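A single protein chain has been omitted; all remaining protein chains appear in their positions.
Chain IDs A, B and C follow the sequence of writing; residue 1 opens each chain.
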Amino acid sequence: RVLDDAGEARGEWRPELSPDVLRRGLRAMMLTRAYDERMVRVQRQGKTSFYMKSTGEEAVAVAAAMAIDRNDMCFPTYRQQGLLVARDWPLRDMMNQVYSNSGDRLRGRQMPVFYSSREAGFFSISGNLGTQYSQAVGWAMASAASRDSRIAAAWIGDGATAEGDFHYALTFASVYRAPAILNIVNNQWAISSFAGFAGGEATTFAARGLAYGLPSLRVDGNDFLAVFAATQWAAARARANLGATVIELVTYRADGHSTSDDPSRYRAADEASAWPLGDPIERLSRHLTAIGEWDEVRHAALAEELKEHVREEGRASEALGTLGQGPQHDRASMFDDVYKEMPAHLRRQREQMLEGR
Amino acid sequence: RVLDDAGEARGEWRPELSPDVLRRGLRAMMLTRAYDERMVRVQRQGKTSFYMKSTGEEAVAVAAAMAIDRNDMCFPTYRQQGLLVARDWPLRDMMNQVYSNSGDRLRGRQMPVFYSSREAGFFSISGNLGTQYSQAVGWAMASAASRDSRIAAAWIGDGATAEGDFHYALTFASVYRAPAILNIVNNQWAISSFAGFAGGEATTFAARGLAYGLPSLRVDGNDFLAVFAATQWAAARARANLGATVIELVTYRADGHSTSDDPSRYRAADEASAWPLGDPIERLSRHLTAIGEWDEVRHAALAEELKEHVREEGRASEALGTLGQGPQHDRASMFDDVYKEMPAHLRRQREQMLEGR
Amino acid sequence: MARMNMIQAINSAMDICLANDQKVVVFGQDVGYFGGVFRATDRLQERHGETRVFDAPIAEGGIIATAVGMGAYGMRPVVEIQFADYIYPGTDQLISEAARLRYRTAGEWWSPITVRTPYGGGIYGGQTHSQSPEGIFTHVAGLKTVIPSNPYDAKGLLIAAIEDDDPVLFFEPKRLYNGPFDGHHDRPVTAWSKHPAGEVPEGHYQVPLGKAAVVRPGSAVTVLVYGTMVHVALAAAEETGIDAEVIDLRTLVPLDLETIVASVDKTGCCVIVHEATLTCGFGAELAALVQQHCFYSLEAPIERVAGWDTPYPHAFEWDYFPGPARVGAALRRAVER
Partner (left out) sequence: MARMNMIQAINSAMDICLANDQKVVVFGQDVGYFGGVFRATDRLQERHGETRVFDAPIAEGGIIATAVGMGAYGMRPVVEIQFADYIYPGTDQLISEAARLRYRTAGEWWSPITVRTPYGGGIYGGQTHSQSPEGIFTHVAGLKTVIPSNPYDAKGLLIAAIEDDDPVLFFEPKRLYNGPFDGHHDRPVTAWSKHPAGEVPEGHYQVPLGKAAVVRPGSAVTVLVYGTMVHVALAAAEETGIDAEVIDLRTLVPLDLETIVASVDKTGCCVIVHEATLTCGFGAELAALVQQHCFYSLEAPIERVAGWDTPYPHAFEWDYFPGPARVGAALRRAVER
């Protein structure tokens, strides 16, 4: 932890960051939150089927994205949309995916928020928890074997650490010294069950890394500066071919698991309002204010600007359709990309569908 | 480690064991080795298809079996035949399994050495590495839930710790405080690859347990007294409902992986003869001699007696058949036990086989 | 008698088994305190305690592995895999262990586990919340596979599965939880409360494993279905006016071949419908068996209507889902021979 309650940055882990960089981080976190808020609204309006927010966890993704290189490869979960935002990926493209509309690069195939962007170095999100974590290590092994300086950064939730892929990732990362940053996002909840059900009570998640001989850090995930500093350190190690680092990011899922979830059924109503660890956005803006680089007027203005920006992007995306209203891609396209070339049996099936058989 | 090179027992972990108990342990280890030697010979003679020795690892199984209760449940790998021997299970019954003969309780269904004995508290050995480890934790959870004082003891090889089941076992054991002893048999080899390929270079296997909040011990697996003491301690913890303990047993696979293996292809010829950590049998007999409870004459006599015993048991078992010569169970029995009651389609298939269709 | 939807019927089955047999335990992700993401275990922890109904780590492999171990101890674990799409990390323990334990020990040990898991599409779940993987497990000797299509059967079959001494995979058609959805996604679904099969006894009863049900007698064509497709087939029969005999298999393994053969010998043709992808789906086995046993009474090729051989596409759910139109067309082709 670098930022204290007063917004002061303390300790040796305090990174040297210019006010501009800090403001960029603040902006990306605020934009991520504004985006989340709009998308939940449009989901309620029936414009799409599902949505997942990252409220309270914006620093985990945004600070990490800013601490690694633009072309390092990210293997995220469904709660790191902040990576795309921090990498200035167009919101309208993300919205097109959420709407499965005619502009969706994924051609309406994936559930909302399962983004993919090769260009943004953002690996395809799988609905299956944990699988990306071990894949990231494979990607990093390949990068190292190719004498490529790019590293891989992966994220996994506290709950998903119980999957075999977590164990595979740490084992292979240790055995092959993979240049990877293995982030564990401990937001204290896995849908309705708290982190203890992944073994997070008996010890920390960071401790897991040590058991494989991997240096491991445990940081305040709502502290932009701390996340940035830890990630920067891990990235430098990986690039120096010193291998992988495990980073546990302690944060808090401030909202429901998804639009299909009702947290009031399993956690105290006031727990969220108490907001353990505080709001990462507030904390960074307090710090900027403390160092005289920010104030309420600018904050309010920025909030307004971002809200307007999200609205515009939303209009642009909805012009390309929504899941509720369409338009969408041509349904016949659903037979493409199962294989590189469409085999005969899929051509037959496409015919059948078009003939209504 | 309790036994030093001179055969002296030192340190606070030194268990209070009567010379009789030690002699029983020595006998079981020597019998296990004599058994292994004969079975490899008969395999070479074509009397069965396959065999796996535990040479050099006898203490791992025998001392553990003696340190837990007779009705605690063991979930072994294929290298803990010493458990059955230490529990005085008839060798001829084990041989019947190896021969898949008419006396084989498993009705010729399993490959040699994949023993199973409910009566001996020895769980069915699976060909699939690691699966028994997580099952043992489930068994232990059930025992605890049933307020049963029996505990589970499981074994896994260094190589197999890389499987997901290892991670599941430690996670569930930690979350549910399962009364289990989780042994990791680090014999430094996994067929041709050394323990480093399971991440055993960067750290110890015992360290894995700590990462899940489980107390973990690392013991000299060729030291009968050390294995006994560690197991006894872990068993007491489990029975007091303090949860699971991880024990790494450092030992050495003194021979090939199996009769299908040729270690000269992947490890130095003299490595085995150097015998890292020494021979557990020699070390215990040296200790007994040091305390004036054993001598060469008695040792030689015992060796002779055991050899004769194995020969007799072999004759008794071979009278019931060998894989090469038969007799075996009725082949129609191969349709039994797929389900509790044989469904129609299997009855049809059995008919077909008998009619040669 | 009470009126129950499918979730309530499934909940009641577990509730009764927990009450009748101390050896029954229920666990899985979010099933304990929360009562399951589909509410199937609602209140069970409250009623039966935390040691018998509890939450599990997110490790399907570990859930099934520990269930197998508990089964070996002598318990009857009932585990929930939150979505059938997530069962794959558990395949090794299911195929290599649960299915084979009795065989490899010649009956010395066995694993009487029940694995409940919601399957099938129709809820905009995309490729990872819509799959029908039953065909993978029906290939595995030693496993039983059960798929109910209504509350009455769901409760009776689940009780039978839990009380059965073999490992049973119990696939729950999630699209049917609230009502007999017939594939007309543009129309409101009638609630189970208005359906005869929504009449469910409160107490203990079994619907035997391995017995199919003729849910619509007919003479023109035999339709083999299970789960969600039962109601789609019934709708297609009504809408085409074709006198189809609709057979709800209910149990895939062991299969009620007699009922199938008797029907096809009578009708002379057969349409098979499932939501799983076509190639190597359970329909392939059905077609192989029907042509083998009814070869001389078949008057037309057996038709398979199934999910296309692609992942389940989020936006094109209703082009993927084998609805009444496709099934109706197949019925027509079958009778217009």
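Please note the rule applied: contacts are C-beta pairs under 8 Å (C-beta built on N, C-alpha and C of every residue); 3 or more make two chains touch, one makes a residue touch a chain.
Keep in mind that this is a model prediction, so the values were computed, not measured.
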| item | value |
| --- | --- |
| Neighbouring shown chains of the undisplayed chain, as defined at the top | A, B, C |
| Hidden-chain contact residue, picked from the options A:Tyr99, A:Phe172, A:Tyr252 or A:Tyr266 | A:Phe172 |
| Absent-chain contact - pick from C:Gly227, C:Gly283 or C:Gly328 | C:Gly283 |
| Hidden partner chain, touching residue among B:Ala9, B:Leu22, B:Ala59 or B:Leu129 | B:Leu129 |
| Residue among A:Thr32, A:Gln80 or A:Gln110 that touches the chain left out of view | A:Gln110 |
| Which residue of C:Ser111, C:Gln127 or C:Thr222 touches the chain not shown here | C:Gln127 |
| Contacts of subunit B with the absent chain, listed as residue ranges | 49-50, 100, 104, 107-112, 114, 126-130, 159-160, 162-164, 190-193, 197-199, 260, 265-266, 323, 328-329, 331, 334-335, 338, 345-346, 349, 353, 356-357 |
| Footprint left on subunit C by the chain that the document does not show | 61, 85, 88-89, 91-92, 95-96, 100, 103-104, 127-128, 135-136, 138-142, 253, 276-277, 279-285, 287-288, 291-292, 295, 298, 300-304, 309-311 |
| Positions on subunit A contacted by the hidden chain, ascending | 73, 75, 105-107, 109-110, 114, 116-118, 123-124, 126-128, 131, 134-143, 145-146, 152, 164-165, 167-169, 171-172, 175, 336-340, 343-345 |
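Basically, only the chains that are shown with their structure count from here on.
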| item | value |
| --- | --- |
| Geometric centre distance via CA averages, subunit B-subunit A, whole Å | 46 |
| Centre-to-centre distance between subunit C and subunit B (centres being mean Cα positions), rounded to whole Å | 41 |
| Distance between the centres, which are taken as Cα means, of subunit C and subunit A, whole angstrom | 35 |
| In subunit C, residues with contacts to at least two other chains | 57, 59, 61-62, 89 |
| Numbers and ranges of subunit B residues touching at least 2 other chains | 164-165, 167-168, 171, 175 |
